[in-house]
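As you look at this complex, bear in mind that one protein chain is not there, while each of the others sits in place.
In this document, chain identifiers A, B and C correspond to the written order of the chains, with residue numbering beginning at 1 in each.
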Amino acid sequence: METKKKPKKVFVQGAISPEKIATSIGHHQVKTNIGAHDIFLGQVRADEIDGKIVQGIDYTAYEDMAEQKFHEIREAAFEKFDLTCMHIYHSLGPIKAGEICLFVFTSSKHRAMAMDACRFLVEEIKANVPVFGKEIFEDESYQWKVNS
Amino acid sequence: METKKKPKKVFVQGAISPEKIATSIGHHQVKTNIGAHDIFLGQVRADEIDGKIVQGIDYTAYEDMAEQKFHEIREAAFEKFDLTCMHIYHSLGPIKAGEICLFVFTSSKHRAMAMDACRFLVEEIKANVPVFGKEIFEDESYQWKVNS
Amino acid sequence: MMLDLKYLGRIVEVTGVSNEQIESANKMDLKGLRELLNQRYPNLKSESFQIAVNQELKSDDYLIDRTCEIAILPPFAGG
Partner (left out) sequence: MMLDLKYLGRIVEVTGVSNEQIESANKMDLKGLRELLNQRYPNLKSESFQIAVNQELKSDDYLIDRTCEIAILPPFAGG
């Protein structure tokens, strides 16, 4: 591996806890130029597929490319929107139904920028980041998830 | 006061804490039909106006009408969007710069519904709910805030 | 009929009171009510406000024909 400057790391092992989200929100209370935050959370659904219930998703990624893509998407968002802060976290590994696997957090002076940017980030992540998910059923069988 | 069924209460005294938000998120982890949450947070800005810095906003409301409006806006959103859950909290009383005064939380099976609904709610609240805010400067002088 | 008036936000600074009751012998539309208030509180003329009757915003041609709660609402600032 080279020692070039690494982009900020997005991937975390395991689910994203509500406490982590609270801590992240709390860190922004000193930034008194912020007027609006928008937070998107992706939560694993217990979908029923052909009579079987999804109990969780096991996430893997082509990690180096994915972190690079996250970095590019962050840069594009900072370019496009007038943001004070931006944070993205995505889970890897097995995440149970009901747990949170994606946390996108944008902050701006005004609401429209925060909301537009959050939506942009979520759509870019879904479309362009090489993350893969195995939907595991209660009987341990599985199928590969595809984003719609 | 009549004893007719009251709409769910939106107003809370004082700022909305990150812990309250975490608790609210945590309560949704048993709802495994949810795939996407969107959260909007309004935070009080320390704006500089004519050389003076806003240190906080003191919120008041025409409470009965406001709670009724919140109720109508909630009903309209449930009608318009396919939502699993929706929560709205708005602060009353003095809120310091950096603290959170509005918490709008929508949950749905898919992301577009959660995001569209959250935005709808925020715009409706800003435009149609009789809430008033006194921006208090550091020298205790003030001016009345108007939504843009 | 009795008009139960509520003044909110910065309007209170003009009226000096947040509640008062006015007895009116005649029906009156909200345009008439605005004139009555402007006479009572001349500084109100420079204020922008909406009027809610029994907690619903009404336009200036709305006719007050019975005892009701009337709120004088300056621009909203929620969120």
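The rule is simple: a residue touches a chain if its C-beta (ideal position, glycine included) is under 8 Å from a C-beta of that chain, and two chains touch if they have at least 3 such contacts.
Computed from a predicted model, the values in this text were never measured in an experiment.
Visitor: Which of the visible chains would the unseen chain be in contact with across the whole complex?
Guide: A
Visitor: For a quick check of understanding: of A:Asp64, A:Asp82 or A:Glu138, which residue touches the chain that isn't displayed?
Guide: A:Asp64
Visitor: At which residues does chain A meet the chain that is not included here?
Guide: On the side of chain A, residues 42, 57, 59-62, 64-66, 68, 90, 101-102, 122, 125-134, 144-147 touch the unshown chain.
Quick note on the criterion: only the chains that are shown with their structure count from here on.
Visitor: Distance from the CA centroid of chain A to that of chain B, rounded to the nearest Å?
Guide: Taking the mean C-alpha position of each chain, the two centres sit 24 Å apart.
Visitor: Roughly how many whole angstrom separate the Cα centroids of chain A and chain C?
Guide: Centres of chain A and chain C (C-alpha means) sit 49 Å apart.
Visitor: If a residue has to touch 2 or more other chains to count, which residues of chain B qualify?
Guide: 42, 122, 126
Visitor: Mind pulling the residue numbers of chain C that touch at least two other chains?
Guide: 79
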